[in-house]
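Quick one: the structure is below, questions incoming.
Omission of a single protein chain aside, the complex is shown with its protein chains in their original locations.
Chain lettering (A, B and C) follows the sequence in which the chains are written, and residue indices restart at 1 in each chain.
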Amino acid sequence: MNAQTPGAAFNPQEVLRAQVRWRALEIIFWVATLAPFVLTPNYLILCSQIAIAALFALSLDLLVGYSGIVSLGHAVYFGVGAYSAGLLAKHGWGEPISGLLFASVVTALVGYLISFIMVRITHFALIMVTVGLCLLFGEIANSLHDVTGGDDGLQGVKMWSIFGIYRFDMFGRTAYVYTLVATFLSFLVLRRIINSPFGLSLRGMRENQRRMPAIGVPMKSRLQVVYVISACFAGLAGALSAQTTQFVALDALSFQRSAEVLVMLILGGAGRLYGGLIGAAMFMVARDQLADMNPQYWYFWLGLLLVIVIIFLPNGILGGLAALIDRVRSRRS
Amino acid sequence: MKKVFAGIGGMATAMLLGLAPAQAQDTIKIGLIMSFSGQFADLGTMMDAGVKLYMKEHGDTIAGKKIEIIRKDSGAAGTAPDVAKRLAQELIVRDKVDIIAGFSLTPDALAAADVFTESKKVAVIMNAATAIITARSPYFARTSIPLPAAMGALGTWAAKTGGAKKTFTMVTNYGPGIDSEIAFQTAFKAAGGEVIGGVRFPVANPDFSAFAQQLKDSKADSVYIFVPGGEQPAALGKALAEHGVTPKTVKIFSSGELVNDEPLKSMGDAALGIISGWSYSWTHKSDTNAKFVKGINEMLNGRNPDQFAVSGYDGMQLIYKALEKTKGNADGDTLIAAMKGLAWESPRGPVSIDPETRDIVQNIYLRRVDTVNGKPQVVEFDKLDAVKDPVKLQLKADGKLNPDGTAK
Amino acid sequence: MTEIALSTSGLNKKFGSLVVAGDISLELPRGARYALIGPNGAGKTTLINLMTGMLAPDSGKITLGTEDITAVPPDVRVKRGLVRTFQINTLFPNLTPLEAVTLAVCERRGEAGVWWKSLPSCKAAADEAYGILSSLRLGEHCERPTKQLAYGQQRLLEIALALASKPKVLLLDEPAAGVPKEESGELFAAVAGISSDISVLFIEHDMEVVFRFASRIIVMVSGRILVEGTPDEIAANERVREVYLGSGHV
Partner (left out) sequence: MIARFVSLLFDGFAYGMLLFVLSVGLSVTLGMMNFVNLAHGAFAMVGGYVAIALMNRMGWPFLATLPVAFLAAALFSVVLERVLYRRLYRATDLDQSLLTIGIVFMSIAIAAYVFGTNQQPVQLPDYLRGRIVLGDFSFGVYRLFLIVSALIITGLMVIGLEYTRFGAQVRACVDNQRMARGLGLNVDYVFMMTFALGSGLAGLGGALAIEPMGLDPNFALKYLVYMLIVVAVGGLASIRGAFFTAGLLGVIDIFSKYYVPWIGGFILYLVMVGLLIWRPNGVFARR
């Protein structure tokens, strides 16, 4: 796909612009996120949780898909965000939007502190340190029973209405609008980040860690920035979860949550911007539907789904689709 | 283009109509939220067996209405109360259920409390055992066991009759564990005993030897234990036996889970002499229970029922009896009103729903592990009749209980 | 006296008991074309790794211009103008050449850490990147993922990436490694076209090429400099014949 009109002088800027341009499919995707209001109004609560999971997966994609750093402990940031938002609301400030901002700032700070550890190590040790930190934070939250409620969860989170008008209702209408808007705005920011020079240097790190210093890139500080950004958005997802369910459980910080979000991302396809979104939707819907059909043994079907995807669609659903389209195209031409 | 939009619009309308079926007047939908998978899957298995058995015995119609059950798994992500809350919301919004029942764990029930208050739907709690739960929503009714009631009775007995002077408490560090620790300690001290130490261990804890050693080093003459279901009772029991802590050396008082069938089998003779205070054991002698045990045996390949099964059974019983009274009206206010004061003969003995607190009133049995037919088994030797939850009695005495049974 | 662009004095590096760099002292004047030769395992690439900071020396000093850079991290050395290429392609397989070189240019211009601006807004960087690619005849391939390029084109991209950092000193580690002899001419034509302001030190095995392009030659054996001199001096040197040319031609 050459963006140049034949005969015109080559314009490199146009080539780069063609890559970041909004595509029709993207617009359709986001318009489709509004469909549940009309098509499945009874599923809005699930939809809002999908939106939250999608944002969480997107924040992880920045690390896994774009920078090539695997984290199996991303729930640390989700949990910190959830507890900050939850505690703020519990202790008298239930305004949602400022709560979100507060939580993401707190999480970004935590992410900044943790990033000093992260940039020192690589590979398997790094993955295990992320696991370790996740477990460590879980234990801290558990032992601070008086503050966090420990295993009983943080109770008494009371959210005010958004703008003093829209109450979080039982049907999840407000919750879905709220999480969808937050996720979409975050997506815009993340999309911009990925399409920025900084985003290009992230992809450079993913592609070749050895070359980067040789073209003058200070890897560590670049990595620290991406850790902070990723943490910030994961925290935002956590805060959204705390606010819409008005409850925070220890589970927010669990290894399971970390593993789950990674599964969603790989399922959808890492490093593809929409991979996390699609993976989250697929995973959550599949889990919901399978668990309804077969509450005791649905694990089996979910496991089978993962195995099938990996065997037949390596690189996730979007990766598999892209490969398929490539194959069809090359056959035609 | 216009056609496409028209098509989408038509589809949307069709789906809207399809998804919101006119509520059939002759069906009552009951949503069951239980941990069918995960760490506490067996709790769900047992509770559900109780539910199924009751429906098998009593049919699936009541007051001319068909009962339809929708099962939801809250155990998927381990202990995830936000999932339980979402499931409750979805059952009400999406599946249009009339009644919700189940709730394996305290956090699940607490997280979902507001949903019932807001939607005015009745929820029957079949396990979650922390005292305060029923005070969190006026639509909660409970058929399991308010822990402090049983543990308080056990504490008093331990100090007065059981011969314990200095005790050590070991509980799991979450709501029910802390509840029962406080209840036991308070009652034990009030009856003249001394609490010389205690430990709270995490919900996920693979090895108990450090805690067994602590108990041993405390030189206590007795110990009180609370652990939830799952792998903990057997693991803890074995760690104690391994460190030479058996009822022969240290008097062991516990809640019911420690002496359920599986841990008893694993502990073997080391369990002989453990005293527990609880509302149900399958060894309870009554005709109702004999029939119930037989039913569960058939359903679960010979496994004996435990507290979870009987709570599930009685939960269904409560719903059926209340619906009978309201002639099939499942409206929240009507139904909860009908539940208040209901009394029936359960496999565990006579039970009723306290009209003030909507919590269960039942006998608490004191039991000892003895050898029966060559195997260790729980044997009842004493009971306290019609025990109410002391925590809520205290709230009431302090004037902190609303007329609808919620806490101020 | 000519201005010295890069110098090392007394560089030492050991892996266990193996000496990979022993007392290496050399000077690279501004605008020079020096070749570094020696048999396999002589420590040529290790020397480049030491000079660029990818390995830390056990002792010794590295000076860029007038500045001691021994303790300066690799990326900062690049910013100061000391740039290298790799013997084994060290590229970004899924980026296009345009993206890769734009990245390097942005980095040099201090724009690559900017996350709030969109990439296309860096017009100057993109134009410059395209200019570099065109000058190496990669212009028409700049939109294909790197992994799809022919091997020779990938070797050229190695050099393009280095040039994007506007080096003062360029260290080329076997630029024509793995390229068939008939195509290597094109690569060295590109090397020859590098601005004469830039000092170049290149590793190469093909003696013909070395004698054609280098003004001076440094011969390394077993981690030490054996001899340094003009091509004629080297060609005439007995010890070089013995140790290097001899063994190479047997």
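We take it that a residue touches a chain if its C-beta (ideal position, glycine included) is under 8 Å from a C-beta of that chain, and two chains touch if they have at least 3 such contacts.
Keep in mind that what you see is a predicted model, and the values were worked out from it rather than measured.
For the chain that is not shown, the touched chains among those present are A, B, taking the whole complex.
Across A:15, A:44 or A:133, the single residue that touches the chain missing here is A:133. Taking the complete complex into account, B:200 is the one of B:96, B:160, B:200 or B:325 that touches the chain left out.
Among A:20, A:39, A:101 or A:305, the one in contact with the hidden chain is A:305.
Only one residue in the set A:35, A:97 or A:125 touches the chain that does not appear here, and it is A:125. The omitted chain makes contact with just one of the residues A:10, A:184 or A:255: A:255. Looking at subunit A, the residues touching the absent chain are 64, 70, 117, 120-126, 128-129, 131-133, 135-136, 139-140, 142-143, 255, 259, 262-263, 266-267, 270, 296-307, 309-311, 314-315. Panel shows subunit B; residues 37-39, 41-42, 44-45, 199-202, 204-207, 209-211, 213-214, 217, 230-231, 234-235, 238-239, 241-244, 261-263, 265-266, 268, 300-301, 303 of it touch the chain omitted from the view.
One rule holds for everything that comes next: only the chains that are shown with their structure count from here on.
On a Cα centroid basis, the chain most remote from subunit B in this structure is C. If you average the CA atoms of subunit A and of subunit C, the two centres end up 41 Å from each other.
With each centre defined as the average position of its C-alpha atoms, the distance from subunit B to subunit C rounds to 73 Å.
Touching of two or more other chains is recorded for no residue of subunit A.
Residue positions of subunit C with contacts to 2 or more other chains are absent. Within the complex formed with subunit B, the residues of subunit A that make contact are 38-46, 49, 142, 145, 150-153, 155, 170-172, 241, 245-251, 254, 256-257, 260, 287, 291-292, 295-296, 298-299. Of all residues in subunit C, those touching subunit A in their complex are 52-54, 73-76, 78-79, 83-84, 86, 90-95, 98-100, 102-104, 106-108, 111-120, 122-123, 125-127, 129-130, 139, 142-143, 161-162, 164-165. Here subunit A touches subunit C in the complex through residues 2, 10, 12-17, 19-20, 192-193, 195-201, 203-204, 207-208, 210-219, 221-222, 225, 229, going by the rule given at the top.
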